[in-house]
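Have a look at this one before I ask anything.
A single protein chain has been omitted; all remaining protein chains appear in their positions.
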Amino acid sequence: MATKVLMPQLGESVTEGTISKWLVNVGDNVKKYDSLAEVTTDKVNAEVPSTVSGRIAEIVVPEGETVEIGTLILYIEESGEAGAAAVAPTQEAPVQQQPVSAPVQPSAALAASQPAQQKASPNQDGPKQRYSPAVMALSQEHGIDLSRVVGTGAQGRVTRKDVQAIIDAGGQQAEAPVAQNTAPVAVSQPEPTPVPAAATATSVSSVPATTRVDIPVASGDQIIPVTPIRKTIASRMVQSKHEAPHAWTMVEVDVTNLVHFRNQAKDEFKRKEGLNLTFLPFFIKAVVESLKEYPMINSTWAGDKIIVKKDINISIAVATEDALYVPVIKHADQKSVLGIAKSVDDLAARTRAGKLTMDDMTGGTFTVNNTGSFGSVLSQPIINAPQAAILSVESIVKRPVVINDMIAVRSMVNLCMSLDHRVLDGLICGRFLQSVKQKLENVGPETKLY
Amino acid sequence: MAVISFIDAVTMAMREEMRRDQNVFVLGEDVGVRGGVFRATVGLIEEFGEERVIDTPLAESAIVGVGIGAAAYGMRPIAEIQFADFIMPAVNQIVSEAAKMRYRSNNDWNCPMTIRAPFGGGVHGALYHSQSVEAMFTNTPGLKVVAPSTPYDAKGLLKAAIRDEDPVLFFEHKRLYRLIKGEVPDHDYVLPIGKADVKREGTDITVISYGLALHFCLQAAEKLAQEGISAHVLDLRTLYPLDKEAIAEAASKTGKVLIVHEDNKEGGVGGEVAAIVAEHCLFDLDAPIKRLCGPDVPAMPYSPPMEKFFMLNPDKVLKAMRELANF
Partner (left out) sequence: MTTKRHEEVGLTDAQVLDMYYYMLLARKVDERQWLLNRAGKVPFVISCQGQEAAQVGAAFAMETERDYLCPYYRDLGLVLVFGQTARDCMLSAFAKAEDPNSGGRQMPGHFGGKKYNILTGSSPVTTQVPHAVGMALAGRMQKKDFVVYTSFGEGSSNQGDFHEGANFAGVHKLPVIFFCENNKYAISVPINKQLACESVADRAIGYGFPGVSVDGNDPIEVYRVTKEAVERARSGAGPTLIEAVMYRLVPHSSDDDDRTYRTREEVEEAKKKDPLIQFATYLKEVGLLDENTEADMLARVQLEVDEATEYAENAPYPSPESTLTHVYGE
């Protein structure tokens, strides 16, 4: 039985979408999460991923055609003849238009939070592969993550023999290729280059982040179902911590001059540009400049090689009430402070509005995390895999500092950096941080905003 | 060890038992001078005389009922119903009497009787010489229902039936009589009633069958082996009471179960087998339990294309097996 793929609703109020390009042909075998088509709507351009494994049976809507949301666009002959899959949630854009429900307040009725969760869930779950009792039992007994098993049964169904073969071979290997394909809901995604960082990783862990754990629940405890986005965050965090040996370092930076400069410039900036001049663009600018000097920092571990990225695309962490997104400032090395400021403003606004596109969240090469925005003075960020490092900017605080044997009150900030020790060592990171520090401390009246 | 036909194995079993035990006797229509319409009792009247090879009046209820009375007294009657289709007048005697005699008398009386009945189609026998009637009896505690598929099993199980202390309905697929030959020891042996038999070991799918259909399964399994599909084939042999352990074991082995019988599907033995698998093997199951059976029509038509349509054959079985293997 073929699974129907419908035109997804890519954004609230969107009523139609255009198939800008088919990425598959009839007869192609696709895996779950493989991209099927590029879809353009008046809000979002996105690649629509498959939520089932199977074979492309029929393309219903030709390229260039605009159809209503919910219109049948494609048939996929799914594995496991999952009849119910045909009526399962349509394939939705990976871009969560409303990724996050309101925070679950203790006083809020559970029911109130339910609808939001249900809305969010199809993003991640999609039509489910159906497993036989034997497959379920075996996989549970042996800790096999079925989403990572390639089925050999009819229409790609995972058979008992498939699972048994994995068990007989000693169990499941490290969480691998599928991680590449995991719905890119929240955390920035590696570029769709064939660089399967994780695929070739030597990591042996196969513990899924969302493994069910039996934790006793006491009466009065609140149980919050894990939303798809939270699952994704969890699994990516676990993946990063498992795969990348984190080292950490920190420098103190005297940003007194930066503070003065920014305070002088902000009003005019606001008037001219219509947006607040925050400190973050200066930090990003300094980081970008230093990355140019130390391109190794702007790289990725690829198992048997290290890939140094040409582009400098800075991921910035944007927190919402209960999730974390990491949209990307593309080509940050080609942007002025103003340009960066605009990008930050735009991405933050769209994140909070739930209007990030797939493209917004892919391609990051280094992450700057503005932990200072919530008052932190010290943090140990987790690397945004497969990037090689992450830098967090802490709060700017006035502190007594000894300068030339005299005590002065200065505006100080801590820059904390976690690095993938497979790629980077302390020396280069130290140098990199010194470079950033120097650039920040040298901000002054001559610093260009434009 | 001689290679003999299925029907010769049946005859051999009866002859050996009649030689072994004076209380064993045969009764039925045309079983005497004619040696049975299928020739299953050929030679017996010559050896044992008309007192022990009794040509009865054409009255099935009496054939069985008289047998029951004799069995209750201590004889070991082998009643032949000429065609299983004609067993219906005797159903009251089989179900109400033979099957319940021990239970209703609180173990005081019993009925050590064998009722042989050729069943099944594929012989241009039309509606009333082709039926598979076993399902009518496989819901009757007190009765044992046996349906062998090979000459070896036929001899061993028929001898066991004759020696059994309870009534045994012994179904012989008439198409097997001369179609299937096999090695049969000429010495005395019995096979246990109530035990299924693995006729072929395999790892990909489990096929459960009996009678003629079992041979279709084996032939299909042989072909599928060339495609790399390994079929595990279980011969039920006894249809009541079923060998639940063997069924569960065979089903669990592959998790993919196909049940094949010529009898029509709904209410057939396969349904009970499926229920056993469902009850006992859920977490080993890797596919829906499938049944390949005769169609749910009253009986097998006479016209050759219709008969062919009704009948199972190796190709039909092979297709079902392959589908299941590929599931």
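Quick notes
Per-chain residue numbering starts at 1, and chain names A and B are given in the order in which the chains are listed.
Simple rule for what comes next: contacts are C-beta pairs under 8 Å (C-beta built on N, C-alpha and C of every residue); 3 or more make two chains touch, one makes a residue touch a chain.
Please read all numbers here as calculations on a predicted model, not as lab measurements.
Taking every chain of the complex into account, the omitted one touches B. Of the options B:Ala62, B:Val198, B:Ala225 or B:Ala248, the residue whose C-beta touches the omitted chain is B:Ala62.
The missing chain, though absent from the display, is touched by one residue of B:Gly43, B:Pro141 or B:Pro192; that residue is B:Pro141.
One chain of the complex is left out; on chain B, the residues touching it are 23, 25, 51-52, 54, 56-57, 59, 61-62, 64-75, 77, 89, 92-93, 96-97, 100-110, 141-142, 144, 164-166.
One rule holds in what follows: only the chains that are shown with their structure count from here on.
Chain A and chain B have centres, each the mean of its CA atoms, that are 65 Å apart. Residues 132-137, 153-154, 157, 159-161 of chain A touch chain B in their complex. Interface of chain B with chain A (complex): residues 204, 254-256, 282-287, 326-327.
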